[in-house]
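Quick one: structure below, then a few questions.
As you look at this complex, bear in mind that one protein chain is not there, while each of the others sits in place.
Take a look at subunit A:
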């Protein structure tokens, strides 16, 4: 009896699969037009995204532009050995981590506080004006931001140094001083994005149900207590998600930003992986080594994002994609 039942189940399943195949085929041929619409997009993807991905193999070669990928000799992990042994790379790696960590520790909490405070403002015109002002720098390119700060921090006639000298201090060349460069990078990054980054938290606060505040008020909680015991827990999942996302880009210490601000004098403190790849690759034409550094960067970044997504699913049951 049992055997027959099992057998029936089996044939039933194969029949299902066959029917499924037929259905899939019908779906495919019935919607050929739709697949046709995908062709330009896929061609774009293959040519401009996957061809460079294949090009990464030169990290395992001693690549020579005249011989191309097929003609250059393979050296295995030689470039990576060079990378691990390079003091210069270690310095760059250290700079990347330091700048990134400073940015996370000092800048990640500010948008949350900003959102909490904006939520306490009852005058709508005031709230809107502040938002309009603090969102603005987000829309400007790093070149413009660098232009603004080069002006302000200029040792000859910049506003900041005028104030320093008026107070009896000596002018500081912020952008060519290794003691100051990282601080300038962290500060300007905050100046540009802190306001904009508050948006996501403002939206999360708007999603908290009003009766939670009423209940807290009945229990005698004042506004500060409501902020700490209602609002903050209410947006905690968003905070965790944003934090995880932020960790995912740990190795991007702000390549574009630093490229617009730095110069050889501050390589010691300001050169990060992204700028180093550019400098070694296109400046010194050391294609293979530069690609190896880039690949290291991509792999670690990829692992961080995957790990972060896993964590965020575990902690707040929300996935990045």
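Operating definition for what follows: a contact is a pair of C-beta atoms (placed from the backbone, for glycine too) under 8 Å apart; a residue touches a chain by one contact, two chains touch by 3 or more; residues count from 1.
Going forward, contacts and distances are computed from a predicted model.
Student: I want to check something: the complex is missing a chain, and I'd like its UniProt protein name from "Respiratory chain oxidoreductase", "Cytochrome c oxidase accessory protein FixG", "PQQ-binding-like beta-propeller repeat protein" or "Carbohydrate ABC transporter permease".
Tutor: According to UniProt, the chain not displayed is called "Carbohydrate ABC transporter permease".
Student: Of the residues listed, A:124, A:157 or A:218, which one is in contact with the missing chain?
Tutor: A:157
Student: Which subunit A residues would touch the chain omitted from the figure, given the whole complex?
Tutor: 24, 27-28, 31, 33-35, 37-38, 40-42, 44-45, 48-56, 58, 65, 114, 117-118, 120-121, 126, 129-130, 132-144, 146-152, 154, 156-159, 161-162, 191, 195, 199-200, 203, 222-224, 241, 255-256, 259-260, 263, 277-278, 281-282, 287, 290-291, 294-295, 297-298, 301-302, 305-306, 318-321
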